[in-house]
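For this depiction, one protein chain was excluded, whereas all remaining protein chains were kept in their positions.
By written order: A and B. Residues from 1 in each chain.
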Amino acid sequence: MTAAQIIFLITAAVILGSAFMVVTTKNLVHAALWLIVTLFGAAVLFATLNAGFIAVVQVVIYIGAIAILFIFAVMLTRRSMTDTGPGLNRGWWLSAAIALLTFGGLVWLVSGWGGFTKAAPAYPSGFDAVAALAHALVSPEAFVLPFEVASVLLLAALVGAVYIAFQRKGEE
Amino acid sequence: MPQPQDYQTLLPVIVLAVWACALLLLDSFLIQRKGLTACLAAAGLAITLGLTLSQIGRSSSGFSGMVVLDGFSTFINALQLVSGLLGVALAYAYVKRMGIERGEYYTLLLFSVVGMMLMAQATDLIVVFIALEMLSIPLYVLAAFNRTQAASEEAGLKYFLLGAFSTGFLVYGITLVYGATASTNLSAIFAAASSTSNLLLTIGAALILVGFGFKVAVVPFHMWTPDVYQGAPTAVTGFMSSGAKIAGFAALLRVFATAFPAIAADMTDILWALAAVTMILGNLVAISQTDIKRMLAYSSIAHAGYILMAFVPYGNPAVAPVSIAAGLFYLAAYVITNFGAWGVVIALEQPDGKGLQISDYSGLFWRKRGLAVAMTVFMLSLIGFPPTIGMVGKFYLFRAIIDGGFTGLAIIGVIASLVSAFYYLRVVVNMFMREGEQKIEREFWLDLTWGAAAFLTVAISLAPGWLFYLASAAGLR
Partner (left out) sequence: MQSDWTFIGLFLIVGALIPAAAIVVSALLSPRKPNPIKDSTYECGIETVGENWVQFKAQYYIFALVFLVFDVETVFLFPWALSLNQLGLFAVVEGIIFIGILVAGLVYAWRKGMLEWV
């Protein structure tokens, strides 16, 4: 086993374990904290795949902002912090079975694909992945349109989120 | 550098996006009466509609193959803008009555229409994805717009959670397609697909289908529809049931017809099954509904099935143009009828949430004849009964499907339509044959909406040729 494989196995184990804790723990704050571990594991996976920028984005946005938002949301809703109802409903085994079947089916299907066992080619030396990504994102020959639309999308999301979350004077 | 042609390709979308941003600021700084915001939003939509219509017959592609302008996109965008205008007309007085009159309503609606239009023009999966988000996020918020009502909040949350879930499928599908073909551009995918093993591509396409299936409410991805349509403010439901469907079907058709003809053999079977199940289940479950909004929600699921039927032979170049034209015609017919029906629902809805049961329609004919006649027209059109546009649409559709060699599917469609007559006619029977009292809201724009929709539903059925000609000219080649 190479070092990369060992790192991958450890990371994968951490991701799976913490993801399992997210959905099974009854304490919502703990679930949010476990989620941070999961997200961090995903960042490590990105890093091992040479996707440095995505790894940093994962940490900055998912851990730095979204997980924090989760924790705020949990702390806003005080009642649910002490909720001790059952974490699983009666149909849990059914959804577990469907999830396992879907996963198994996908693995079975994808393993029949020729590229499944191929190793990804390494970068040419001196190749700056972040610069290439940056150029693709804003160059007029590439993804400049989605780039600009993304800002309109963010604006719409901001307006919507603020409308939903903002408690106006005299309400409730 | 982008050339003028790039901007021309996308001109209506750009104009509407700028208008929406400007309206957001204007509304928060200057406008006190929110009715003015509604008028400005409608003006923006009307100007964009004018620009779109001025582009008839043109075709170009822009931003290095990210977007395209062709007959298909022009047809869809015009339909989209009309449904945006009707959405504003339905909302104008409704939001006042419900006490949710806020400028954000119209800005969000405009942003949603921007997303829908971009979706019809997108020729790159990244743009498809971003446009889908652009149309969905405002719709999530609009569904929850009546924040003080638990039902509306629940509708927004449900729609958001399941919508996000379905977007996950779509993105996963895009990733697999990218993995298989090393491109997100639809024509590049087509070129790469014909030369490689297509297993990964097929899985990716199926996942993309799931993502769109959620948006257009196809069985088995329809679970959110009744609750969301019922809980959301009715004006939003009217807009959402048309707009999201048009955009979803437009993108589905564009993506599949441009990028995935190579795997049409697999996909046709899947689409066949989805269409059949959707028509059967949507119509059967609608029978047991007592709430008019839920009934129309299941009716909209069933109609998604009819429209999907037109896409089944998408990979067969001999049949596809006619069947797709029939599908587009049916889509237009559905939009007109659907808006009319929701307009009538709004006319009877009371601020306290009463007036939404089918039994509340009892004796409507004896109180207000015009409204009852209009509702009858819409119900007949949804069944596919002459002399309505729904009948013409179904005729074109079934003929195209039978010509394509899918007689079994057409038979299922006809039987499903017969079943649907049961619950649509129940509304009509209630209006004419039962006794009842109801309070009816009279508002100019609302009356105009259902009045015009009823007129068009009948008038176009008498001379449907031109619309079918437009739909055929719009077909993807």
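As a convention for this text, a contact is a pair of C-beta atoms (placed from the backbone, for glycine too) under 8 Å apart; a residue touches a chain by one contact, two chains touch by 3 or more.
Treat the numbers as computed from the prediction; the structure is a model and nothing was measured.
From the options B:28, B:54, B:290 or B:407, the residue with contact to the unseen chain in the full assembly is B:28.
When the full complex is taken into account, the listed residue touching the unshown chain is A:57, out of A:14, A:33 or A:57.
Listed by residue number, the positions of chain A touching the unshown chain are 7, 29, 47-48, 50, 52-53, 57, 60-61, 64-66, 68-69, 72-73, 75-78, 81, 123, 129-131, 133-135, 137-140, 144, 147-148, 150-152, 154-155, 157-159, 161-162, 165-167.
Taking the whole complex into account, chain B touches the unshown chain at residues 1, 21, 24-25, 28-29.
Going forward, only the chains that are shown with their structure count from here on.
On chain B, the positions that touch chain A within their shared complex are 1-2, 10, 17, 20-21, 24, 63-64, 66-67, 102, 104, 107-108, 111, 114-115, 118, 124, 126-127, 130-131, 133-134, 137-138, 140-141, 144-145, 147-148, 156, 179-180, 197, 199-200, 203.
On the side of chain A, the complex with chain B involves touching residues 106, 109-110, 112-115, 140-146, 149-150, 152-153, 155-157, 159-161, 163-164, 171-172.
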